[in-house]
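One protein chain omitted, others in place.
Chain nomenclature is as follows: A and B, assigned in order of appearance, with residue numbering initiated at 1 for each chain independently.
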Amino acid sequence: MEGELAHIGAGIAGLGTGIAALGVGNVAGNFLAGALRNPSAAAGQTATLFIGIAFAEALGIFSFLVALLLMFAV
Amino acid sequence: MAETTQSAEGGLSFHPLDQFEVYRLFGEGPVHWYTITNVTLWMAIAVLCIVLLLVMGTRKRAVVPNRTQSIAETLYGFIYTMVEDVTGKDGVKYFPYIFTLFIFILMSNFLGLLPMAFTTTSHIAVTAVLALAVFIAVTVIGFVKNGVSFLGLFWVSSAPLALRPILAVIEGISYFVRPVSHSIRLAGNVMAGHAVLKVFAGFAQVGLLIAPFAIFGVIAIYALEVLVAAIQAYVFTILTCVYLKDALHPSH
């Protein structure tokens, strides 16, 4: 029973990766919108874009990690 | 899905995490700290590839470079510009350290994508050491360069006075979470990608109906992983630069 609960929990935690995908899409989409409005400034901000994506994605990875822990380590 | 379950019982085996196992290369017994393991092997291969790329590739010192030398120069220029842009002129002297981190992570990520390979950067132990090294180095540099005024990083002087203690707590937490997120981001990304690859590969043995989709999935995920391998190395490096910038110029 406990293992099954852990698997359910893992599934719920796995949703977090999808939500993190929303965040990444948000970052990239807003960057693109801004870049299309002012393309000359876009090149200098790609580093910021990647940092933003990395931060958003890190949280998704955390939830994936939680899912893995629930699956294999609990 | 029902069919999958049926097949699973008929011999389908998922071992998405087996690829991350550390084992002795020679003989039997426990893994001591000095034991030569697959970690040793793949790190040695990474060193070998780095030597081939950066030392052998540039041996001719040609003014008009060949392909290998061109790659080496591109990497050098890429990281050098990044360090200079993000941390400023005084960060350039840390360039060899940052380049060491970058080239190791990049090479390990790419080598890990070879079939049957062991990915050293997929292990928390490895990335945690990398991130902790950056964290400790940055903290020490910050205090050595700025003394006590390095703590101004946590005391946001532009905020209202009442909010500052709260902000200091938040800034402090975010500062100490840095090595955690820094290491887990890299290891998690690499591990997730490789595990998903294995899961898709596992689906491929289910049946003729599913296998093409599974193999297509493997190809797609593999392409994504190649991208992720480069991007994560880049992200790890640029975050190192950002942290270093905080240490060198702590005022917001």
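Just so we're on the same page, a contact is a pair of C-beta atoms (placed from the backbone, for glycine too) under 8 Å apart; a residue touches a chain by one contact, two chains touch by 3 or more.
In the analysis below, contacts and distances are computed from a predicted model.
With the options "ABC transporter permease", "ATP synthase subunit b", "Dihydroxyacetone kinase subunit L" or "Na+/H+ antiporter subunit E" in hand, the undepicted chain maps to the protein name "ATP synthase subunit b" (source: UniProt).
Although one chain is not displayed, subunit A still touches it through residues 3, 7, 68-69, 71-73. What subunit B contributes to its contact with the hidden chain is residues 4-5, 8-9, 12-18, 20-22, 30-35, 37, 39-40, 43-44, 46-47, 50-51, 54-55, 58, 61-63, 65, 69, 72-73, 76-77, 95-97, 99-101, 103-104, 120, 122-126, 129-130, 187, 191.
Going forward, only the chains that are shown with their structure count from here on.
Of all residues in subunit B, those touching subunit A in their complex are 17, 82, 85-86, 181, 184-185, 188-189, 191-192, 195, 231, 234-235, 238-239, 242.
Here subunit A touches subunit B in the complex through residues 47, 50-51, 53-55, 57-58, 61-62, 64-65, 68, 72, going by the rule given at the top.
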